[in-house]
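Accompanying notes for the structure given below.
Removed: one protein chain of the complex. Kept in place: all other protein chains.
By written order: A and B. Residues from 1 in each chain.
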Amino acid sequence: MTQLRVFVSSSILQYRAMFNWATPLGYLAYKLLLPVCQLIFLVQLGTFATGRSNVLYFAVGNALQVTAINGIFGVVSTVGNERQYGTLPLLLGSPANRLATFLGRAAVHVADGISSVIIAFAVAALLYGLDVSRSNLPLLAGCVLLISVTTCGLGLMLGSLSLIMRDIFTIANTVYYLLLILCGINFAVNRLPGWAQVISYSLPMTRGVAAARQAVAGAPLRDVLGLLAGEAAVGAIYVAIGYALFRWLENRARLGGLQEAL
Amino acid sequence: MRAALRAAEMQLKLQVINPFAYLGVAIYPLIMTVLALFLLAPSSQPGRIAYAILGGGLTGLWGTTYVDAGNGLNTERWMGTLEQLMGCPTPLSVIMLGKVATNVLLGVGAFGLSIGVAFIGFHRVLPPVDGGPFAVSFLLTIVAFFAVGMALAPIFPLARWSFTIANGAEALIYILCGFMFPTTGLPSWVQAISSLLPPTWTIRALYAATGQPVGRDYGQWWLTATLLIVVYVAIAFAFFRFAEARARVSGQLARA
Partner (left out) sequence: MAIDAAIETHGLKKTYRSVRGFLRRARVDNSALAGIDLEVAPGELFGVLGPNGAGKTTTVKILTTLLIPTSGSARVLGHDVVHDVNTLRRRIGFVFGGERGLYTRLNGYDNLRYFADLYRIPPDVSRRRIPELLERLDLKGRERDRVETYSRGMKQRLHLARGLLNDPEVLFLDEPTIGLDPVGARELRVLVRGLVEAGKTVFLTTHYMFEADEICDRIAVINKGVIVAEGTPASLKQGVADVGVVEFEVEGMPDARVESLRALDGVTSVVVTDRELTQVVTMHCTRPGELVSQLSQLLEGLRFREVAVREATLEDAYVRLVTSR
């Protein structure tokens, strides 16, 4: 129970801390302006390039991708802020359960990511009149949840890296935008060269997006179980790497060898 | 003049050692170019490849001009140097002139990258261009970005949430100014907003010079763009004076 409390309070605190500088307008810009503008831009580009009949394809892909704003930038900011504001030594010196604290950093961003996707879908439906009458909506919802979780997993790994790297946001931005090319968001993964496809399938979102597209087309759960399992596995691997890195850094810091982080 | 040149030199030095700058100048435009190439290369209208190549370059140019210019002020605030700059005899607008000029020049480099990746990765080149109009439109585009960037940069020291808006507004500018697709496909009320931005006209002229079916009214487009640029530059200097005065009242210069 204590661990759950640590988990919940840690995540809520992190979210509030991120936005204690924000006005309603600033928060609105973060939640609405960035994802919606990006979505509209890419849907327009995609339909200009391939025809209006593909609007659903681009809308679904890009609406799902916006969860990475929270999963990557949100999580990296949260973890990175510990270092910037010098609270990392305080955190490491506390007796709180590490895993609970670590995962707590991401938990609120999963929820935030899901809300971003819902907003993006709503905007896309409003602007482009998407026909989802044949879609398996519960399955789609499940895909959205899973993708949000696995993207946060990637964010946690990048977040742990941020503790030793000064310029993590350059990497975080690069990863975020590469998702648009590598994860089947705007075109099929099999159009990429072989070496790039390997990277695609090592990233979260690729299998999840493929599963989500099938859900939009009305496929049942059994048709996409393999994809979902693969997506979950990829996400879990990133969380594991991120956590291992976090604990390793903690030990290094305690041994006195980590001026960069502290 | 000397202060502006020195500011330009400092900005160059600061950007060269800043990994985040490479994101705006190189990484991001490359990604956008590659994305657009994947979408546009198979098109039945081969001339459309221009939107991928030039469009990618434009995203780099806009990013360095506007985002880096505005972020530059936020970075100065975060470093604690904004107060030093505000307190010196050289007006902040002159300092920004130098900084934005450097950013613009760095942004032009993004075009080279997008042309390079199109050729090496996709074996595609720009369609034949009408040299004179292309050159004029390209130069005017740079000036137009500069003017809009200068006009919007003062928002940054005024409000701490401006960075978030800048990030979100980037894609909005791509849409409104027709970076990677013509604005003629947008709703008329959106086109009306687009027409108030000088890059809309210069970019239209740029793509016209590559043979895109958007008309050939170069004279009208250039004139409209030039008039708008003058307005934006006037807004920029007025806005800087206002921003400086507001910052002196609120004391928000130093808070990071």
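Everything below uses one rule, namely that contacts are C-beta pairs under 8 Å (C-beta built on N, C-alpha and C of every residue); 3 or more make two chains touch, one makes a residue touch a chain.
Since the structure is predicted, the reported quantities are computational estimates derived from the model, not experimental observations.
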item	value
Contact residue for the chain not shown (choose from B:L61, B:M86 or B:L152)	B:M86
Residues from chain B at the interface with the omitted partner, ascending	2-3, 5-7, 10, 13-14, 17-18, 79-81, 83-90, 95, 245, 248-251, 253
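We take it that only the chains that are shown with their structure count from here on.
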item	value
Gap in Å, rounded to a whole number, between the CA centres of chain B and chain A	28
Residues of chain A defined as touching chain B within the complex	21-23, 25-27, 29-30, 32-34, 37-38, 40-41, 44-46, 48-50, 167, 169-170, 173-174, 177-178, 180-181, 186-187, 191
Footprint of chain A on chain B - complex, ascending	18-20, 22-23, 27-28, 31-32, 34-36, 38-40, 43, 48, 51, 159-161, 164-165, 167-172, 174-175, 180-182, 185-186
